[in-house]
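What you see is the complex with one protein chain gone and the rest in place.
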Amino acid sequence: MSEAKFKLLVAPPAIVSSAILVLLFIVLLYYSLPALGEYGLGLLASPTWKPVEGALGEYGLLIPLAGTLVSAIIAVLLAMPLALASVVFTEEILPRGMPRWREAFVAMIDVMTGLPTIVYGLWGAAVLAPLLGDTLYRWLYEGLSFIPLFSCQPVTGNTILTAGILLAIMITPFIYVVVRESYRQIPRTYREAALSLGTTRYEYARIMMGMARPAILAGALIGFGRAAGETVAVALVVGNTFNMPSCLLAPSYTVSSLIANQFANAQLYPLMLNVLVSGGLILLLIGIASNILGIMYLRRVRYVA
Amino acid sequence: MLKRLAALLLAVIASMALLSYAGQRWKPEVLDSVVLHGEGSSFLYPQVQAWSEDIRSSYPWLVINYNPTGSGAGQSAFIKNVVDFAGSDPPLTGEAWARLRGSVVQLPVVIGMVAVVYNVPGVEGLRLDAEVLALIYRGEVEYWDDEAIARLNPGIRLPNERIIVVHRSDSSGTTQVFTLYLHKAAPDLWPQELVGKSPDWPVDYTGRGIGGKGNQGVTELVKKNLYSIGYVEYSYAVKEGLSIALLENREGEYVAPSPEAAQEAAKNALSNLPSSPDGDWSSGFDAVIYAPGRGSYPLTTWSFLLFYKEYPGPKAEAVRTFIEWINTEGQKSVVGGYVPIPEELRSINLKAVEMIRVAER
Partner (left out) sequence: MPDWRRVKDRIFTVATVLLALLAVAPLFHILATVAIRGGSAILRGGVSFFTDPPAYPGSEELGGVGPALLGTLWLGLATSLIGVPLALLTAVYMVEYRESKLARATRVFTSSLLEVPTVLIGMLVFLVVVVPMGRYSLAAGSIALAIVMLPYTVSYVERALDGVPRTYREAGYSIGMTRAQVVFQVVMGIASRGVAAGVLVGVAKVLSETAPLLFTIGSARGSYPTGPQSLLEPGDALPLLIFQFAQTPYSNWQDLAWGSALLLTLIILVIFTLLRLLFREVKL
């Protein structure tokens, strides 16, 4: 096979592979435009969702957008301490004479990243949501209802908070992997310098985490992107109700679960499909922006190291 | 390299052969089977799935698939001619039907009911009419011992407690049936704007209205909150042992939901509907709610299956068999929560069997 033929064999697949993302963007934009034209900014700012069969309804994505942001932020806030603790645990606490435990722990984290999201969702709907609804949420409501976030009486376990907690469980391993990779790249000389100061483990870990800070931010961003885009697991626990997520103990909606529930059914409602596609376009932008920012932070780590 | 490619190709072919063999082996009859693909109403999904399982024992060659994407998806797929049949809670609109004129049949295949449920200790057999219900859901009747309720329930001691009004928080066909009933029976108190799958409940502005997700959510709310009232699909009310209200029907009787009362409503709704499956059923969804006739339960609803009149080759026979079976044997295997359709309706539906033809090329 000549060089030219070889190139002819491998270049088209590369073009196809890169074209997919471009195509995705163009198609989503194309289908979004009618909705943007009709509703303008109200599409993002209006909380109304009133489908009308065979006539133009009123559609605003404010509630699902807020739900996506709230659930993903809860997820990152909860996942961060877990992921960082796991990094310190495997990198600083376990290795002292227990390599097997460390390997086992890493294997568990790996299994968690690979476990199908639908399995998390099934467990979340059947086990986690009822459990939280009967315990934690009741306590939060009874004890802390003076805080607006916990001021609504929980009806079931399917709430925006459950979605956040389930997402936290799901993204912890991803954040862990991102942070650990950078943590390991911190040069030996820095480590030795820190140790030579006679630091305790706590102080040492703080110094190391300080050096890995860009990676921690990167992990948070990438985790946020994952959480915002997750679909089926969230759809099973978030309650799928148009309800502003101003109280965490009530059901709400996210953009992805709205798409999962309504997309196939949207065709009889004029423009609803386009509205949902614009929601998808926003998700795409969130996903790509958090990824690009995350990668930029990661580059900075390499620079420091 | 070539050897490796050949080995890979062989592996692919072998696994395809293996998978094909498994598919054919697991259900030997699939080789000469006819598959019908349907899509639509998720309310109908468990029933259609049950039928597709049951029909196998009589007609092993008939395979029914059904994708529960919602009535809207079902109708739109049907209009685009990309499915073999569709399931829908409302029938085709008059306009859509006119466009497909003569080429489709629509069959109401199962009946459902919505029950008004309440949680007031010591009160059984509560009687309500649409006007009082409308006032409660408007937030204007605030206490259980309000004159409006007491008037309908002489001899029942009603407590001086505020009413907690429960409705669905998600967009739902159950809500549409409920609000349509209020509008038809009490149009002055419940205007057209308040009819729909998720209306803007006036009672919510009084702070006494709460929303629950799905029938399950409403059921739980009513059970959990003393002095509450709500509406759910009949099967949930029975399964959870909730108190069920008697509702006033068009004849002025107070009727509790029961399979017989629902069949009565369906039977009486027919008087204003076409006597043939290929007619315009667009008013059918309306007609069965608050239907006339003694003993009919007003909060009754039904769901439709939509078929074409022409199918290519063996599919025509399959559709004929399916329709005939649904309206005979199939009515004996109606899943809990649905009600079989009355005799009168079955005989109308069976007329469709003669209308299905093999498409000419």
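Going in written order, the chains are labelled A and B, and every chain counts its residues from 1.
Everything that follows uses one rule, which is that a residue touches a chain if its C-beta (ideal position, glycine included) is under 8 Å from a C-beta of that chain, and two chains touch if they have at least 3 such contacts.
Note that the structure is a prediction, hence the values are computed from the model and not measured.
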| item | value |
| --- | --- |
| Touched by the hidden chain, restricted to displayed chains | A, B |
| Missing-partner contacts on chain A, residue numbers | 1-3, 5-7, 9-11, 13-18, 20-24, 27-28, 31, 81-83, 85-86, 88-90, 93, 105-123, 125-127, 169, 172-173, 176-177, 200-203, 205, 222, 225-226, 228-232, 235-236, 256, 259-260, 263-264, 277, 280, 283-284, 287-288, 290-292, 295 |
| Missing-chain contacts mapped onto chain B | 1, 12, 15-16, 19-20, 22-24, 26-27, 30-31, 33, 35, 37, 39, 45-46, 49-50, 52-54, 63-68, 80-83, 216, 333, 335-336 |
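By definition in this document, only the chains that are shown with their structure count from here on.
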| item | value |
| --- | --- |
| Contact footprint of chain A on chain B as seen in their complex | 69-73, 75-76, 90, 93, 95, 169-171, 196-198, 210-213, 216-217, 220-221, 224 |
| Sites on chain A touched by chain B in the complex | 49-54, 155-156, 158, 239-243, 251, 264-269 |
